[in-house]
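Structure first, commentary second.
Only one protein chain is missing; all other protein chains are in place.
Per-chain numbering from 1; labels A and B assigned in written order.
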Amino acid sequence: MRDFFTLSVIVATVASGIRLATPYLLAGLGETVGQKSGVLNLGVDGVMQLSAFFAYWTMLERGSLILATLVGIGVGLVMGAIYAFVTVVLQAQQGISGIGIFLFGLGFSDLMFRRQVGSPRPVPQLPEYGIPFLADIPNVGDALFQHNLLTYFAFAAVPVLALMLRSTTFGMNVRAVGENPQAADSLGVSVGWTRAFAILIGNTFAGLAGAALVLELGIFQPNLTAGLGFIAVALVYFGAWRPVGIMSGALLYGLVAASVLQMKALQIIPRSASDIAAMAPAILTILALIVLAGRVSAPAALTRPFSR
Amino acid sequence: MSTFPLRRLLALLFSFGLLAAACGGSDATDASDGGSDDDAPAASSDLSVAVVAPSASDDLAFTQSMIDSLDALGITPQVTDGTFVVEDAAAAIRGYAEEGVDVVIAHGTQYGGSLAEIAPDFPETTFIWGTAADTQGLANVFAYYPAADQGGYVNGVIAAAVTESGSIGVVGPVEAGDAVAYVNGFVAGAEANGASTSVVYTGSFSDVQLMAEAAQAHIDQGADVLTGTSQAVVGAVGVASETDVAWFGTQSNQTSLDPNLVVASQVYHWEVVIQEMLDLREAGTLGGEVFELNLENGGLEIEYNDGFELSDDVIASADAAIAGIIDGSIDTGA
Partner (left out) sequence: MKRLVGASIPLMAAFVAFLFGAIMLLAIGANPWEGLQALVSGAFGSGDRIAATAIKATPLILVGAGITIAFRASVVNIGGEGQIIAGALASTAVGLSFDTLPALLFVPLLLLSGVIGGAIVGAIPGALKAYASVNEILSTIMLNIVMVQLMNYLLRGPLIDPLEVEAGTRIPQTERLPDAAALPVIIPGTRMHLGFPIAVLAAIGAYYLLWRTPLGFRLRAVGHSPNAARAAGIDVKRNITYALGISGSLGGLAGAILVYGSEGQRMVTDGSAAGFTGSAGFNGIVAALFGGLHPLWTIPSSFLFGGLLTGATNMQRALQVPAPIAVAINGIVVVFVVSSGKVRTRLDRFMDARSELNES
């Protein structure tokens, strides 16, 4: 048994936690934008599975990480367009149609994998880039500034989205149609288009999350996400619809999971308690929310279709 | 709430009913005939065979090893795979038996309880169930299980020779079933030869990302050889590739996951025991016996990857371990 609180272990744990947090963060940010506009998307997990498969397939066939990432984004856009049509134009019940999208993504990605690939074959993974200068800082550099580009992108998106939601016209429209679509409509904001764009952004992030997951792993397998998308939805509530909050939640979840793994590898956590320890991220997320919870309420028009 | 979606669904299902009636009152037999005609078994014997399995038939692991084994016997079975829900599997097992399939292979430990209910209803059908170490006293059930600790031990012996840091990482899903036997055997083999090991059970059979990070945690702490079990290990192999660390496989030959770094795989050859069961069935014994796959009967085999160079000494020590396990002089610790 060795000590967990040594520098090298902590550096490794933080780096691992950031890797684990990346897909949660991307998917959670996207879900936040959608929910801010009043649209709940329970299909995130399915979109991630689809984009993960198609990004992986692109890697197998073309071997280009850029193309694979673009395909992941493209799948997100297509699914976003479908979901926008279903929820905005057809005004379908959001929870149920999201579950439909989830089922479709789960089944279709599995089917395509079996038809087009068969057995899992490895593809090149996303390379890690050290950020100049910052990566050279002892320990901190290895933990924080030695990651792949999609991880950097995910964290860079946090302030960008926060700013967009707070200070741009589009962001204000998004919040308005999520809180009070009738009022927004009377002020001349197109509720339908605003929501559709928010859904597109949300699904694009979900697509990117799927691509980030599969390209980090370098391999695909049916049900690759194993429920990751649902946890991402939960983290939106943890983060109280604020990008910084989502980031905190994703990091908390990822870092706790990474710490548990490191402690298991160090045999600090005995093998007989492996299942109990695996509960830690979920329990700590709830406990953290109990301590931190302020009275933040959901966007008032969440899940409510709008028609004049 | 004025228009219940349900009413729409009712109308929809009603139309199904009409459709079904329009097919001439045909029911299960029609549909299933269509399927089984196309898939007439091309077996070496005249027995028809069906497989019900929990994961995909191309999973490079548990289920694929069974399909490959039947293929080696020249049998093309009917397959219902991905039935990880026990009640769905039970429906499929019962369905095949009702159709008159001679031999139904229930390739999932968790199906045992259902089999105890189904098998007595079809005394003419042979059910083959695994992995399991008993037939639950049923006369028409054969059971099979791999002594996964044996190949695990041999893998561990080789791993101890391959490691330079002396530290080996093991990743597993949930500490239960076959995984325990393999992991315990591997640990015993590696530690008997001077290596130190660390085992991480992630708590999930399917979480590839978590398994990958578990492997990374081992590497962070100095491991330079890895092994693991469950279908989620594909993520761990990816980490091994990225960091240039040797990998040992089990269940199927995993060389294709990394042709440079997979050292050896313990491969299950179910065909060895399946053939025996089919022969017994032809001779009139419908079940009641338990078969073990082991190194001695060839049901377990260590397959080396030619792309990974091993010295003759290492191969010799592996062979010595195999001989020792077979003659009982080595305890695999399971």
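FYI, a contact is a pair of C-beta atoms (placed from the backbone, for glycine too) under 8 Å apart; a residue touches a chain by one contact, two chains touch by 3 or more.
The structure displayed is predicted, hence computed values, not measured ones.
**Q** Given that one chain is not shown, which residue among B:Thr109, B:Gln275 or B:Asn297 touches it?
**A** Candidates B:Thr109, B:Gln275 or B:Asn297; residue touching the omitted chain: B:Thr109.
**Q** Which candidate, B:Ser48, B:Ser69 or B:Thr131, sits in contact with the chain we can't see?
**A** That would be B:Thr131, which touches the missing chain.
**Q** One chain isn't shown here. Among A:Phe4, A:Tyr129, A:Phe153 or A:Phe230, which residue touches it?
**A** Counting the whole complex, the residue in contact with the absent chain is A:Phe230.
**Q** Out of A:Leu111, A:Ile137, A:Leu187 or A:Val244, which residue would touch the omitted chain in the full complex?
**A** Of all options in A:Leu111, A:Ile137, A:Leu187 or A:Val244, contact with the hidden chain holds for A:Leu111.
**Q** Considering the whole complex rather than only what is displayed, give the residues of chain A touching the chain that is not shown.
**A** 46, 86, 89-93, 95-97, 99-111, 114-115, 222, 227, 230-231, 233-235, 237-238, 272, 275-276, 278-279, 281-283, 285-286, 289-290, 293-295, 298
**Q** Name every residue on chain B in touch with the hidden partner chain.
**A** Against the missing chain, chain B presents residues 1, 3-13, 15-17, 19-20, 23, 26-28, 30-32, 34-35, 38-39, 54, 56, 78-88, 90-92, 95-96, 109-110, 112-114, 116-118, 131-134, 145, 173-177, 180-181, 203-206, 334.
Rule of thumb we're sticking to: only the chains that are shown with their structure count from here on.
**Q** Help me check something: in the complex, which residues belonging to chain B touch chain A?
**A** 5, 56, 58-60, 64, 169, 174-175, 198-204, 206-210, 212-214, 216-218, 220-221, 231-232, 234-235, 237-238, 241-242, 256-258
**Q** Spell out the residues on chain A that touch chain B in their complex, using ranges where they run on.
**A** 2, 8-9, 12, 16, 19-20, 23, 93, 96, 110, 114, 118-122, 125, 213, 216-219, 221-224, 226, 228, 257-258, 261-262, 264-267, 271-272, 274-275, 277-278
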